[in-house]
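Let's turn to subunit A:
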Amino acid sequence: MSDNATPTTPVKTTGLHVGDAGPGCKKVDPIIIADGVKRTFGGLTAVDVAHVEIPRGAITALIGPNGAGKTTFFNLLTGFDKPDEGKWEFDGRSLAHVPAYRVARMGLIRTFQLTKALGLLTVLDNMKLGAKGQSGENLFRSVFPFFWRKQEDDIEAKAKEILSRFKLDAKQEDYAASLSGGQRKLLEMARALMSDPTLVMLDEPMAGVNPALTQSLLDHILDLKSQGMTVLFVEHDMHMVRHIADWVIVMAEGKIVAEGDPHEVMRDPAVIDAYLGAHHDTDLGDDDDPETAEHIHALKELIDDEQ
Partner candidate 1 sequence: STGGTTPEESEEPADTGDALPIEAGERDLTLKVGTILPQSGTLAFLGPPEEAGVALAAEEINEADAGIQVEVVYRDSGDTTTDIATVSVTDLLSQDVSAIIGAASSGVSFTVIDQITSAGVVHFSPANTSPDFTDYDDNGLYFRTAPSDLLQGEVLGNLIAEDGASTLGLLVLNDPYGTGLAAATTEAFEAAGGEVVAEELFNTGDSNFDAQLSAINAANPDAVAVITFDEAKVVVPALVGAGYPGNQLYFVDGNLADYSADFAPGLVAGAKGTLPGPMLEADFEERLLGIDPNLDSFSYGPESYDSLMLIALAAYAANSTAGEDIGAYLQQVSGGSGDGEVVTTFADAAALLAEGSQIDFDGASGPITLDENGDPTEATIGIYEYEDDNTITRIG
Partner candidate 2 sequence: MTNSESAASAEATGGTATVDTRDLVVEVRDVTAGYLPGVNILNGCSLTARDGELIGIIGPNGAGKSTLLKAIFGLVKVREGGIYLQGDEITNQKANKLVSKGVGFVPQTNNVFPSLTIQENLEMGIFQKPKDLKHRLEFVVDIFPELGKRLTQRAGSLSGGERQMVAMSRALMMGPHVLLLDEPSAGLSPVRQDEAFLRVKEINRAGVTTIMVEQNARRCLQICDRGYVLDQGRDAYEGPGRELLNDPKVIGLYLGTLGQD
């Protein structure tokens, strides 16, 4: 095991917004602007975003209770789902009716919460697939290796480098289907980084990833930020959000309910109430809580009933 778990204090980007920080506030340099985006499933309104802007060159966290509509919002932004109404743009270009693959080609790459590893491709091939602009992906040129051999070597080198960062280098020749749950998450994220995206949207990238590794990967992400990449990620791990996010957007029941600096947002009582919970930052280890004792009693009864 390496010693890359040494704590670093990330440099936070500040001064992202114009005016007061609040739901839908203007950004100095937005990369994504969404307006009136709405998506309903039958009677359920999953996403109903009046206005939101994602700052460029920063790391933005999108948080919110389960079922708040975060993943659905991701799907809408990236063309994997179609909204009932609304418009949104990326880098000044409207994304309405743009198919998913085109969105990705513009430099907006996303990962999936429920991972999508390409099972019967090796881990390395999974990575190589992520690279963009490959001339060998054209049917006619693919027949003649000299068109793409060199590019392929470059891609391979890059893939191997990223894999070693993600601790997947030992598995590079294995089928992706043989990865563990956490390794899949890692691959998902590593693959997204292969294409040097302008904006990467990570859906719960660290859920299921070992904390020590998480920490070292966050450093990697900060690295990428310093090279100019924008990150939007969904995460439930508040340590991580606090650690690297420059900006936090809170979603609940489809709406943007709060925005701002991570530390401030997490002090917002509404956010604590709906999302973080009262036990947040307390130790769950002690048994003396009367409520807990009551529950235990009820449970015991339930079990006794059965016997």
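Methods note: a contact is a pair of C-beta atoms (placed from the backbone, for glycine too) under 8 Å apart; a residue touches a chain by one contact, two chains touch by 3 or more; residues count from 1.
Picked so that all candidates are chains of the complex that A comes from, given by their letters.
Here the structure is a predicted model, which means the values were calculated and not measured.
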item	value
Given options 1 or 2, the chain of this complex that touches subunit A	2
Candidate 2 partner contacts - residues on subunit A that touch it in the complex	1, 3, 5-7, 41, 63-72, 113-114, 167, 171, 178-183, 185-186, 203-204, 207-215, 218, 236-240, 242-243, 274-280, 283-285, 287, 292, 295-296, 298-300, 302-303, 305-306
